[in-house]
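Some chains have been omitted; the remaining ones sit where they do in the full complex.
Per-chain numbering from 1; labels A, B and C assigned in written order.
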Amino acid sequence: MVETHARDAADRTAATAPGPQLPLRARRSRLSTAMRPKEPISRPLALALTSGCFLLVLALWSIVSYGELVDDLFLPTPSATADRLYQLFANEGFAGDVWSSTRRILIAFALSAVVAVPLGIAIGSFRAVQAFIEPLVAAVRFMPATAFIPLFIIWFGIDETEKVAVICMGVFFPLTLLVADVSANVQKNLLSIAYTLGASNRQVFTRVLLPACWPGVIDNLRIAMGWAWTYLIVAELVSAETGIGHSILNAGRYMDSETVIAGILTIGALGLVSDALFRLLHRRLFPYAKGRR
Amino acid sequence: MGAIQIDRVTKVYNADRRDVLALDDVSLTIPDGEFGCIVGGSGCGKSTLLNVIAGLEPPTEGAALVGGRPVTGPGPDRGMVFQSYTLYPWLRVRENVEFGPSLAGTPAKERHGQSDELLAQMGLSEFADAYPSELSGGMQQRVAIVRAIANDPDVLLMDEPFGALDALTRSGAQRFLTNLWEQRRRTIAFVTHDIDEAVFLADRVYVMSPRPGRLRKEVVIDLPRSRDPEVLTTPEFADYKREILELIHETAAETRA
Amino acid sequence: ACGSSGESSGGASTASGDKPVLRLGISSYTGYGPYFIGKEKGFFEEAGVDLRPTVVGDDALQRGVAVRAGKLEGFATTLDTVINTIAKGVPVVNVMVTDASDGADGVVGGDGMSTVADLRGREVAVQEGTTTQFLLAYALQRNGMSLDDITARNLDPSAAGSAFVAGRVPAAATWQPWLDQAAESGGTVLASTKDYPDVIVDTIALGREWAEDNPDAVRAAIAGWDRSIEFLRSNPKEAIEIMSRGLDTRASDIEDQLESIKFYTSAEARRLMGTADAPGPLYAVADEAGRFWSEIGDVSTAVKATDALDPQYLGNG
């Protein structure tokens, strides 16, 4: 994610300034280089900055909580949260909650993707399909999944189906539009060439358009994963006996803010893991696509 | 086999409510087995003409005929090579070359034999398992040409295939193409904006003029085959080049007036 | 838990055996914990009903939606909420009183407020259409006021509690543990269900038709509940553990909560509900709730106690 070059940027600029005036010049250009848009920085510096940011957040949190600037009823200390996190996993079967949330996400995500990807590809590829369905999808995209919960209870009941439906509702429509963009951006020449090589419409679709779309699709699935977590919490708000969202909400009810924060951090961590997995998948599936982030 | 005939073709694009007359009543013939080059300034309809022959764009009026049959859509009898690299990035070089035959259902064994042979002939054997992104631009264009050839089309349509190559790579690619053509003698319609390239490659050069796109003149290049780069510095070559350049300048002047 | 509810989603009303299935919507409120005791210990099975407690959110009215949609046979909630649900056209009936809030719900005030009367003209966080709103209205009415005499801020009860503790609202209608927390943070509990016993009571509300068709199952559910309460009283430690697991709530929180809940068995329920001929004290509360919901304009007609309470299944002891 962070592009770096092995040598320090400041060193490199300094190298252009020969002679005795180097110290002063080097100092000036060090600053000026850091301020230069798109100038790469060294990998160690990048790592230091990234950790620095997380440490800074931790430090702020510590000051506010240990320093009792905020009641620990509302913001527990880092150590209390860590302890709670340990307790949750070690003794309270939190792993089960994590799993049931993850399972809901995976099912909903798979269902959404299974429909959104083909539909999106069709929208981006066939003007008729686009004209037919895109405006509807664009309108529904704005309709909040949360508002459908009462209807979903009626239609799907109160078990897993309903929770999965809420996530699907939140993920499906924007994902469809993103995938439509991907397939609309496939170069027309790639298709034209296939026709001149004797491909039927069907072959152009399956053997050119689809493979050309996959890398972009995987990228957008990664982005959509973030939304899924948001809607999961909304879904678990209404009815659930398990799940991270359920734990967070239950804990909120019993003034257990350690658990609330522990749950939120768990989701953040899971998110980063899913991001990383998607990036790995991308690299594995598309060895030919280099230089993507 | 196939001569290419363009019969009174007019092509109007409907862009943003404004109609663009891209081709205005163009007729020309590239005889069977000849190498035709189409030159002209930007926007004179060269690409449009090629697309009409390929069947990728229907003409508004008139018709294109290949081997005497009217063109109604794209097909494997007319191979195409574009300027920008259009190899399939997810396929290895060999798979790109075999793409056409595999569409037609040619058995893998037969395909491999053919692609091995072609790649070897073209000095690309060692890259058979590479992805396009691992090749230089020149090599990519060579693969694109091999891919078109592997499908054994009656005619080859090439739209500035060497436009993005540097001088050295380009002259290599030109030699590669002429060798190939001398072996196989397919009809070729080759679009370029490099006059040197046109004169060096062609049996006939078709000079077009822009706005609206019209055929200005057909120049028969009567230079002996096989040509090598030495021909570039002969006075005959210089004469052809001057003639064509003047034609183009004239058309430009007319258009501006 | 998801597994079992998944199986029953087909809406089948008879179980694997001959025992009718009773899917009962609950929330994670401690007062509904005994259902898990009865289920785990087999008290319901033995009595002749396959009762399956199912957590459906904090919002009791959504349990009503689920009953109407045929996703549940019944639900447990407060009497006032059932009245509200009936008013919306969901044909359910209360067959049993299971517990009473004994300090679990209340109204807190800060800023030197000490009585309900001090609420006049003040901002009070209270969620529309919920039990806490009913309790607030009840308390106000006992003090000669009504909801019109305060400025209501719509806020879910937990959020109301935390907003009060954080000093974001001068008063709030909320529940435990926020009431205790509010008192600790310098607030005063102006009114709670300790002051108004048997006003906020939890009941078993069943689809009217289902209850009529399965009277034995209803009686079995009541019998199972009785045994669960006996178990809770005799084996509190194990019972709390079962409840903690079922409600996914810490045992210590459950213990704290139990202090503000008064559980009833069918004997006590008979006293509160009475019989058709000799209505118990709950009829008055039910009538009041019916009036309340129709007055604040959510529904057009006031539900009568006789439409909401059906003591026939309690038997005669």
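The rule is simple: a residue touches a chain if its C-beta (ideal position, glycine included) is under 8 Å from a C-beta of that chain, and two chains touch if they have at least 3 such contacts.
Just so it is clear, the model here is predicted, and its values are computed rather than measured.
Composition of the entire complex, written as a formula in the shown labels, equals A x2, B x2, C x1.
Rule of thumb we're sticking to: only the chains that are shown with their structure count from here on.
In terms of Cα centroid distance from the overall Cα mean, chain A ranks first.
On a Cα centroid basis, the chain most remote from subunit C in this structure is B. A separation of 40 Å divides the Cα centre of subunit A from that of subunit C. Subunit A and subunit B, compared by their mean Cα positions, are separated by 45 Å. Put simply, the C-alpha centre of subunit B and that of subunit C have 81 angstrom between them. In subunit C, no residue touches two or more other chains.
Those residues of subunit A that touch subunit C in the shared complex are 71, 73-74, 92, 100, 150, 153-155, 157-161, 237-242, 246-247, 249-250, 252-256. Within the complex, the subunit A residues that touch subunit B are 187, 189-190, 192-200, 203, 207-208, 211-212, 214, 286-290. Those residues of subunit B whose C-beta lies close enough to touch subunit A in the complex are 51, 54-56, 73-76, 78-80, 82, 84, 86, 88-90, 99-100, 103-104, 131-133, 147-148, 151, 153, 157.
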